[in-house]
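For this depiction, one protein chain was excluded, whereas all remaining protein chains were kept in their positions.
Letters A and B mark the chains in the order given here, with residues in each chain numbered from 1 onward.
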Amino acid sequence: MEFDLAYLANQWPALMRGLWLTIQVSALSIVMSVTVGLCGAAIRVLQVPVVDKIVVGYVEFIRNTPLLAQLFFIFYGLPGLGLKLSLFWSGVLSLTLWAGAYQIENIRGGLETVGKGLREAAFSLGLSPWRFFRLIAAPMAVRVGLPSMLNTSISLLKNSSYLQAIGLAELTFVAIDRISMDFRTVEMFAAICVIYLALVLTLSFFASRLEYRLNTPFRT
Amino acid sequence: MTHLHATRLGALSTLATAALMTAISGAQAQSLPPLPDSIKSAGLLKAGVRCDQPPYGYKDETGKFAGVETDMAIQIATWAFGSADKIELTCVTAENRIPQLNGKKVDLLIATLGVTPERARVVDFSKPYRWGGSDMLVAKDSPIKKLDDVAGKTVIMLKGSTQAKWFEDTMPKVESLRLNTASDALQSLKQGRGDAYTHDAATLIVIAAKDPSLRLVGESFAVSDAAVGVRKNEAAWLAYVDAALDRMKAEGLYAKWVDKWVPADIRPFYTDAFTKPKPTAR
Partner (left out) sequence: MSAQPLISLRGIGKRFGAHQALRDIDLDVAPGSVLVLIGPSGSGKSTLIRCINGLVRPDEGSLTVAGKAVDIHKESAWQALRTEIGMVFQDYALFPHLSVLRNMTLTPQRRRKLPRAQAEEQARALLAKVGLAHKAEDYPSALSGGQQQRVAIVRALAMQPKAILFDEPTSALDPETITGVLDVMRDLAREGTTMVVVTHEMGFAREVADRVVFMADGQIVEQGPPGTFFAAPQHERTRAFLSNIRSFGAADHA
């Protein structure tokens, strides 16, 4: 079989629809997982009673179980418990919960570099613990944790391909679905690999811009 | 062992084999063509079968491969290598079966594989060994009574299935939810994620018989032949498989396997599929 560019050109609209869904699901999940990360890390660092133990349990659970099992649990299991989410939101929820656990650890690592001195200084100026976290600790932690947060976000983007398993028509789904009908395996997988690569590089580019901006105060 | 002994033993065994052949097959005796070296050298048969498609290919309660198509694969291994143990069975799905074959993970597919022009472009088909129609499964109280009733509704189907292709070509306005396995599809139907689940009628009959909350729509469509799939350009191997299928038919093995794997109440459908000509439908 030869590499058939005309075939790819034909399938391009379908691939772009898949790409658009991949971008939507990933972007939403990245934003939500960072939010989860910030909240979870705050709870851990401020040692909110009881809740911090729940956060620890959540992180351990997510990190020690396969993403696919979590995804199936959310898609097929939750309806049995009375929560039926659409394909899209099942996907967003599973990616958010998965990446959120890692973001908690990433941000917590960053928070540990924010010393006791800054905490005392913030408190001595009358800031509440919450404002200290929001205005001082979180921005500093994000700066330090940015490389690992980016890694998690890239993994999230790549792992969005798992969502094909529940039938969400994202990029990988489109490829597998077309392959199962047209058997243009080489063309399709090559195409989606190139697209994923472009997505990851774009994400890295924006992250490095953000990192540059966040590091401005530290360049003298 | 001396030369003399060897010759004598060889002669004896030839005699014995001839006698045995005459005894078991009589007029039906069918010799298979020689097994191609590419297959023979592996020392066993690598076959792709379904694991979630009773009664054709599935795993029984103990996790053992079961079903008519599984028995077909085992039979070919028995003829080719002289033992039912000389086989390596691989679970394949609708979407990965052809890649598994062309990626040389398996040497043949006996995996509810319908004959279509698209597939014929990438694999070679044996003679058909049965036909298979499609049907839909819906909730017992569903308003869907015939095929056209699913217009504008969501139909659950498997990626790469005959039905996925058929709906795309014939009823493109139907929303589809495409999943990987029959169990995912069934689960999704029962959770109301789609209005109907379309698949091979043969598969759905088994499910409907077991689950009183579900009902078959009963309109047959996309009837196609099922055949064994082998890689392109393996003519000798294809010829061997064709001959093996002829022999199964001649020896009445299909009826025997249907009896073995299919409960009596739904057995006629399957017996027809293996032994009667293909009906006409949309």
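In this text, contacts are C-beta pairs under 8 Å (C-beta built on N, C-alpha and C of every residue); 3 or more make two chains touch, one makes a residue touch a chain.
None of the values given here were measured: they were computed from a predicted structure.
K.L.:
For the unseen chain, which displayed partners does it touch in the full complex?
P.N.:
Missing chain, whole complex, touching shown chains: A.
K.L.:
Among A:Ile23, A:Ile136 or A:Ala190, which residue is in touch with the absent chain?
P.N.:
Considering all chains, including the one not shown, the answer is A:Ile136.
K.L.:
By the contact criterion defined above, which parts of chain A meet the unshown chain? Give residue numbers in ascending order.
P.N.:
117-118, 120-128, 131, 135-136, 139-140, 143, 214, 216-218, 220
Keep in mind that, in the parts below, only the chains that are shown with their structure count from here on.
K.L.:
Quick one: chain A and chain B, Cα centre-to-centre, how many Å?
P.N.:
So the centroids are 41 Å from each other.
K.L.:
Under the stated contact criterion, what part of chain B meets chain A in this complex?
P.N.:
Contacts found on chain B: 94-95, 98-99, 102, 118-119, 121-122, 159-161, 164-165, 168, 177-180, 184, 187-188, 191-193.
K.L.:
Which part of chain A faces chain B closely enough to touch in the complex?
P.N.:
Touch residues, chain A against chain B: 1, 76, 79, 84, 87, 164-167, 169, 173, 176-177, 179-183, 185.
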